[in-house]
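One structure is given below, represented as structure tokens, and several questions about it will come after.
Only one protein chain is missing; all other protein chains are in place.
Lettered A and B in written order, each chain numbered from 1.
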Amino acid sequence: MSNAWSDRLLGNPRELFAAVFLAMALALYLGTHPSGASTYVLTIWANQATLLALVAMAQFFAVLVRGLDLSVGAIMALCNVVASHLVSGSALELAFGSATVLLVGLACGIVNGVIIVYGRLQPIVATLATAAIYGGIALWVRPTPGGIIDYDLADRMTLDVAGVPVALIIIAGIVLLFWLPLKRTGFGLSLYATGSSEQAAWQSGTPVAAVRIGAFALAGLFAGLAGTYVGFVTTTGDAGIGPNFTLNSIAAIVLGGVALRGGVGSLIGAIIGAFILKTISALMFFSGLPPLAQPFVEGLILALAIAIGGADVLRLRNRLEAFER
Amino acid sequence: MNAPRRLDLDAAMPWLGSIVVVLLGSLVFPTFLSLEYLLTQTQIAAFLGVLAAGAMVVILLGHIDLSVPWTLGWAAIVSTTLAGTGDPLWQAFAIPAALAVGAVIGVINGVGVALFRIPSMVWTLAVNAILLGSSVLFTGGFNPKGEASPLMSLLATGRSFGVPNAFLVWIALSVLLLWLLHRTSLGRYLIAIGHSEKATWLSGVGTTSVTFVAFVIAGLCSALGGVLLAGYANQAYQSMGDPYLMPVIAAVVIGGTSILGGRGSYIGTVGGALFITLLTSILSVMQIGEAFRQIVFGSIIIIMLVVQNLRRRETSR
Partner (left out) sequence: MDSSDAVPLLELRGVSRHYGPVAALSEVDFTCRAGEIHAVLGENGAGKSTLMKLIAGVVQPTPGEIFIEARATRLATPAAAQSHGIVCMFQELSLAPDLSVRDNLLLGARSTGLGLFSYRKLGHARALLDRIGGESIRLTMRVRDLTLPDRQLVEIVKALYRSPRLLILDEATSALNASVVERVFDLLRELRDEGLGVLFISHRFHEVDALADRISVFRNGRLVETFDNGAYDYGDIIRLMIGQPLTALFPPKASVGDRTLGVPTGPPLLSVHDLSWEGGLHQVNLDVRAGSITGIGGLDGQGQTILLHALFGVLRRVHGEVRLDGHPIRLSGPRSAKAPAVGLALVPEDRKTEGLIPALSIRDNVTLALLGREAGRGDGSEADIAALASELELVCASFDQPVGSLSGGNQQKVALMKWLALKPRVLLLADPTRGIDVKTKAQIYTLLRRLATNGIGIVLLTTDQEELVHLCDEVHVFYGGRVVQRLAGESLTSENVIAASLNVAA
């Protein structure tokens, strides 16, 4: 049975598989947690997952246009430390401070995009270097962890509203108010087209240079959001948080069905992948597995999930197709 | 290899950069020009250089090995644990066992990349995570107990005829790799696959085997690096490999090797390792804070890459 619905649903089988996997993992987690499915448990889980999801979303935009952003962690750290200086005081100062933080993220992303497009550097290499630069600036802004993020604002962002964790509301808001409309714009379309085949996009009249810079700008913006959010979670600024998040963001998007070669995947997939990673982490934590074994099992599950995602290559009937991946 | 002249200029850049850095640094600290200082730098650079050698082979293919940190770490753990038993029989096995571990990890990487065709970035990342986890399991979260064997210390810290042994090890490895890359079909295959695995496979080349071999070489080099570092520090310690991943990739790339594969120079990689070591050293001696060190580091890499790029565009018109 092939029709329009099956086209949409099965358009990205890996994403579908990830969603199912997440549902199962979450059910397992809530079922086995000693405190059960309480708001408290949900909120802790949601905060951590949302944090990674924001970085994963940043990585998603870079990867969508056939790039990779190794500086998302560094931009996140930079925005975090800037927030630790600015996001405190009166309501106006809070608003202004938050906006500035996001602008910093956006600016970093634009710089990445410009270097990549006009310097004609490979994204992975360019962002490797800018990660050092942004990380250095972060260290300069705040050499040792500290600073203040407004406690009230932080609370409101990390607790719950009527039993629903605010973190999840934020995610829902991003998807409904940003992602779904974006997919209906020419810009969203050209992001996918540029990633899928830059040649085809250019021949169709797409301004590919601007689109690529825009993608990296979005990556920077979301990294800035992540940096702000981590500030809400920790109420402090720390310049050293970057590297882990960068590598985990790549794992997250791949788990969520986003293709590293570009043009395939969705923001929702990135979110799902991040949530899977954090749910497994949380599962390990509460599963009664000896704490020493947890990182190992987590790594093993990550590898398994990736291998299963890649196993369909063994069934390919035309060996040449293996080279298209 | 192809278009030798163009590549030689790309490969020469980090060497030129090294000379510039030393000369500029000597204006502030005249000791930079002393033989003792420079020899010590070659010793430090050897650690990075050994790792970068293996990384380059994989990058030539168009892949990347992100499991360097914990392959290095596990090699250090295995060798120091064996040497720490005090039993001379086990001590003799310390280095070979560590290298074997590196080779096995290379095979595991190869399985994921060559057989399952998982993007190398993702698979080696996962392998690294498993290695990290298994080290936590093994060491109980503490620093691994053990110590370097006499041979390890000798290689890492000793000197022969005034030249650091680590540097000699690096030279020996380099000679081997240069032979492998320039005089055997392996080198030709690596470059061909780096350009187009499809066309190379259609030419009847066993691209799967070549990929395995490349990752095993990288694993061996990472393990060797771990052995040397453990010999230098006289122990293995937590996360000892983490600070090396980015500098290793940077060394390969500023040496003229394209991250996309198919084009590269080993001499350039050697120069890259030297340049990064010298630059790091100068910056730290100048008491420049970590923050500015990083900024300078990143900026210089971008400038070097852009210059290499611009030159290439001119010559290809």
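Note that contacts are C-beta pairs under 8 Å (C-beta built on N, C-alpha and C of every residue); 3 or more make two chains touch, one makes a residue touch a chain.
In this text, all values refer to a predicted model and were calculated from it rather than measured experimentally.
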Which visible chains touch the chain that is not shown? A, B
Selected from B:113, B:192, B:270 or B:283 as touching the chain missing from the view: B:192
I'm checking contacts with the chain that's been left out. Which of A:149, A:264 or A:305 qualifies? A:264
Check each of A:190, A:235 or A:249 against the chain that is not shown and name the one that touches it. A:190
Given A:89, A:181 or A:291, the one touching the chain that is not displayed: A:181
Taking the full complex into account, find the residue in B:205, B:233 or B:303 that is in contact with the omitted chain. B:205
Subunit A residues that touch the omitted chain in the full complex: 2-4, 7-8, 11, 181, 184-187, 189-190, 192-193, 195-197, 199-207, 263-264, 316-320
Absent chain, residues of subunit B that touch it: 2-3, 183-185, 188-189, 191-192, 195-196, 198-206, 262-263
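Convention: only the chains that are shown with their structure count from here on.
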Just how far, in Å, is the C-alpha centre of subunit B from the one of subunit A? 30
What residues of subunit B sit close enough to touch subunit A in their complex? 66, 112, 115-119, 121-123, 125-127, 129-134, 136-137, 140-141, 197-198, 201-202, 242, 246, 249-250, 253, 258-260, 289-299, 301-302, 305-306, 309, 313
Which bits of subunit A are touching subunit B when the two form their complex? 68, 115, 119-122, 124-126, 128-140, 143, 243, 247, 250-251, 254, 260, 292-300, 302-303, 306-307, 309-311, 313-314, 319-320, 322-323, 325
